[in-house]
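Here it is, the structure in full.
A protein chain is absent from this complex, but the other protein chains hold their places.
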Amino acid sequence: MSKKQVRIGMVGYKFMGKAHSHAFRDIPFFFDTEVVPVLQAIAGRDEQGVKQAAEKMGWASYETDWRRLIERDDIDVIDIVTPNNTHAEIAIAAAKAGKHIICEKPLALTLEQSLEMLDAVKKAGVVHMICHNYRFAPAVQFAKQLIAQGRLGKIYHIRATFLQDWLMDPDFPLIWRLKKQISGSGTLGDIGAHIIDLARFLVGEFSEVVGMMETFIKKRPLGDMDIHLKGRVESDKWGEVDVDDATAFLARFENGALGVFEATRFSRGNRAGNRFEINGERGSIRWDMENMNNLQVYLEDDERGLQGFRTINCTEVEHPYASAYWPAGHIIGYEHTFINLLVEMMNGIANGYSPVPNFEDGVRNQAVLEAVERSVQTGKWVKVSELLQSTQLQVN
Amino acid sequence: MSKKQVRIGMVGYKFMGKAHSHAFRDIPFFFDTEVVPVLQAIAGRDEQGVKQAAEKMGWASYETDWRRLIERDDIDVIDIVTPNNTHAEIAIAAAKAGKHIICEKPLALTLEQSLEMLDAVKKAGVVHMICHNYRFAPAVQFAKQLIAQGRLGKIYHIRATFLQDWLMDPDFPLIWRLKKQISGSGTLGDIGAHIIDLARFLVGEFSEVVGMMETFIKKRPLGDMDIHLKGRVESDKWGEVDVDDATAFLARFENGALGVFEATRFSRGNRAGNRFEINGERGSIRWDMENMNNLQVYLEDDERGLQGFRTINCTEVEHPYASAYWPAGHIIGYEHTFINLLVEMMNGIANGYSPVPNFEDGVRNQAVLEAVERSVQTGKWVKVSELLQSTQLQVN
Amino acid sequence: MSKKQVRIGMVGYKFMGKAHSHAFRDIPFFFDTEVVPVLQAIAGRDEQGVKQAAEKMGWASYETDWRRLIERDDIDVIDIVTPNNTHAEIAIAAAKAGKHIICEKPLALTLEQSLEMLDAVKKAGVVHMICHNYRFAPAVQFAKQLIAQGRLGKIYHIRATFLQDWLMDPDFPLIWRLKKQISGSGTLGDIGAHIIDLARFLVGEFSEVVGMMETFIKKRPLGDMDIHLKGRVESDKWGEVDVDDATAFLARFENGALGVFEATRFSRGNRAGNRFEINGERGSIRWDMENMNNLQVYLEDDERGLQGFRTINCTEVEHPYASAYWPAGHIIGYEHTFINLLVEMMNGIANGYSPVPNFEDGVRNQAVLEAVERSVQTGKWVKVSELLQSTQLQVN
Partner (left out) sequence: MSKKQVRIGMVGYKFMGKAHSHAFRDIPFFFDTEVVPVLQAIAGRDEQGVKQAAEKMGWASYETDWRRLIERDDIDVIDIVTPNNTHAEIAIAAAKAGKHIICEKPLALTLEQSLEMLDAVKKAGVVHMICHNYRFAPAVQFAKQLIAQGRLGKIYHIRATFLQDWLMDPDFPLIWRLKKQISGSGTLGDIGAHIIDLARFLVGEFSEVVGMMETFIKKRPLGDMDIHLKGRVESDKWGEVDVDDATAFLARFENGALGVFEATRFSRGNRAGNRFEINGERGSIRWDMENMNNLQVYLEDDERGLQGFRTINCTEVEHPYASAYWPAGHIIGYEHTFINLLVEMMNGIANGYSPVPNFEDGVRNQAVLEAVERSVQTGKWVKVSELLQSTQLQVN
């Protein structure tokens, strides 16, 4: 194969590392991108762990220090799938080294930090993306097309949830996602960030927000940081949860739409309830990640008496990305959202631009996260644009 | 009120009697029919029972012998809601007395008997209907309109089920519905008849059928005949079930469509699984009695990429009967199918015709039932038209 | 029939009047209440209209002045189904006359006014109820039972919507529901009040709220006040809409639960999207008025691997009110919520108590409505209890 190869170096290798690795492997199989990814190296501190992961997932080599990965000449892209508190340092170093960057969400611990990251990639002129993968469900991309074509008309409403229940056991340990120092925030930054991204993608920029947060269980046993992928442990040592178990907020958008958002890890029976409904002047759409291939579409222009939400299985040749996979009606899954996203990264690298969502989206998302947190602290509405201005954002 | 009154005399007063009584009461409330029903009298053998029922349901008087009801001059319509083995005698007597007749399904125990009934009402020139109420769900009537308008094009397929589970307890007693002498057949005539009627209404006439039947539990305790409305009893006397617990059959229609039908009382979790899907050249529809207000509609002429089954809540002013009730989105229920059916009966009486489904439909339905039974006995396909011809049917 | 009769006088006779009238008629048919309602008289200003309505719906007489209705000795209960701005005057007069009262929601235009009404009924010692009918869907009553039994454990979340789209046409006229002087508020008081009631019923008392409101279309043609039941008119005169088209708010409950609420008339494709989900420590429930017979229930105590939301068709003998109607699987509809509610009114009258929801519930609901409005004005959280205290509420 004579295609140009793009050599990937991935920092971290757990849940998200698995998702990214698989996606890189699948890109040349399903797509004809101009450049193709090569699984060159991964980095992790635990040599045995990183070595096994590299073997298992098909990476050609490994490093035990991410700095070494960035120094290597045979790496074109740094893929950051580590805990949130490390994103900034790695990304800024990678940018300085001239590497393209794909970074997991949320971009940073704070708006300030995210701006530094954006500044770094802009100065370095590298291609950058943030991994809001849910945008890349074909049904969501198709929703975007419908909205862009004006099929829904002016947007009046979005309501979105990301509901989980994996944290409800009081004996579930104090993993890194529950420590503000490492995660920046709890449910809000972890899954709230995803529905903020979907709203920005489909509806537009946030104007102002007011929110509430709650930590239902305030002390938890100390334990393995990645325990939620393995099961629970028992412990006689306890630590304080200093992030939110649940966050909800109201929003106004710059285009006049109203938004209602809720993210929680205390919603029994909802394993991954990433859902939204958008109502416009001429139509509405609904989506649910647990049936992610389907988009529900209501069109007011349908004949009277024949109006109703249509269940569209977005696996037809007309649907974004769908023709790369299987015939109509043969569904794809969670992992394909990463393939589609990284296909765009390849397109960006081949043609010298940073596809959306990129670090600017990361910054804007972080501004919403920060606005929600401030509104919780103050009990008042917070304008997102003022936050951005106060930090002298170079976002255009 | 100066409207012409139509005085009803109802024979029987249990489950179906309740449904009919309620419907008669509601007709003038919801509809502006030219003639209005008056709940004149009911008949039943048990004086205490019939007296209480008359009071409870608002009937002006009662009789303990249905013959007396038919003799009464102040009765215009005889409504037959008794067990199947009594339909013919009552209907023929009522016809001879010049009463209009509404009769529960199945019309008779046999095709022969049903023909005698049709002959009687024709000779008498009275208005007659058979109570296939499910036709009168607004969603089903709307489906009929769509098919009649050619929105589905040529019909290729119907698959229909009526699935129940109330008979699965082996201690459930041997009620009249399980005795061939009284019921004519089991599941087939009781609920299979309904899906046959829906198919005839929506697709057309049956050409030939082949079926299978099974009685899963062959002996049951003797007990109260109407026990299934009250609960079970224990017994040390046992009797034989001589009707089918479950029947399924394949069908070809005269217009070339293929049908697959299944009726059973041994389908756990399905309380009233009266469902069908019809596929045509240009579209498809799906309906489920347990969500009876909704019709699923797929239209091939929808734009590519936007094709999918629409869930239409048939409560809009465009939907049949809907505007008589509540605003859009405010659903109606099972009992309204009877109201709508009896509204048609009133229209027929006012204007001197027998609305569909009438006794001719009852006969044609009975012919399909009989064809299925014969096919079970012979293990071969049976032509419905030959059955009808062999009995010298006067059906036009 | 020797049962004690309760003679109803109803003020108003449009949409709600139809729902109430039908329910009164059906009570003795479906239920064995100790006392039975008699449709004695209705009142309305337009003599022709009220006369026709009385005939059509089966009322024995009519008045053209509601004051006359209250004076009549042959009236035991005043049923108020008029626009919101008239509730207080009628109710207070009726209470003084010693009539029992059933009043449509919202109870009043303001919290203050609602307190006067509560004061009046308490002083008079009459039976009172407010017509939050959705509580009386069997599935909702069953949800209440599950929560009361602790099947969901401690409640963490409720999210509820009431989504409509009948107001989206800019040419739709300025009906009374859109004038603050008559309606008190727009979407909030009309349908927001219903989901507030459901939340109070199922979760508990509100502690504090913060909300947002929007009027998307600010001027509308003048026209017939009840036009939304008939269709639209054209006009060259325009008036200002001074109530909300859409309202959303966040809430904290006294028991620590979090709530997210949204009511809108600008939600395309949602005719009557009255839906909620409640998440507790041990389980969750979901309900949707458009499929009102079903309750979705998730129970954490289900065996691992077999956990999932169950679709329970609440038509079984175990479900509240269900055995009064039809066999399992045979659904009921919107109108039955009124029957069930008014059955409770009859029980209250027979036994001398005011069943929930009564005027106290109306006051507490009004306090939440007012808190939401104030939070919109101030941009800050408003404590419901402080509002109640500031008005020196006699609510216990």
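For reference, chains read A, B and C in written order, and residue numbers begin at 1 within each chain.
In this section, a residue touches a chain if its C-beta (ideal position, glycine included) is under 8 Å from a C-beta of that chain, and two chains touch if they have at least 3 such contacts.
Just so you know, these numbers come straight off a predicted model, no measurement behind them.
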Touched by the hidden chain, restricted to displayed chains: A, B, C
Sole contact to the chain not displayed, among B:298, B:326 or B:359: B:298
Residue of B:222, B:260 or B:356 in touch with the missing chain, whole complex considered: B:260
Residue among A:4, A:45, A:218 or A:330 that touches the chain left out of view: A:330
Identified contact with the non-displayed chain, of C:312, C:368 or C:387: C:312
Omitted-chain contact residue, chosen from B:17, B:184, B:221 or B:280: B:280
Chain not shown, touching residues in chain B: 152, 156-157, 159, 161, 163, 165, 168, 210-212, 214, 216, 246, 248-250, 252, 256, 258, 260, 262, 264, 266-270, 279-284, 298, 300, 307-309, 379-381
Hidden partner interface residues of chain C, rising order: 142, 297, 299, 302, 304-313, 316, 318-319
Touching residues (missing chain, whole complex) on chain A: 1, 15, 19, 21-22, 25-26, 28-29, 55-58, 164, 166, 229, 270-273, 289-293, 313, 315-316, 325-336
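One rule holds for everything that comes next: only the chains that are shown with their structure count from here on.
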Per Cα centroids, the chain farthest from chain B: A
Central chain of the complex, centres being mean CA coordinates: C
Where chain A and chain C are represented by their mean Cα positions, the distance between them in whole Å: 41
Length of the line joining the C-alpha centres of chain B and chain C, rounded to whole Å: 36
Where chain C touches two or more other chains, by residue: 270
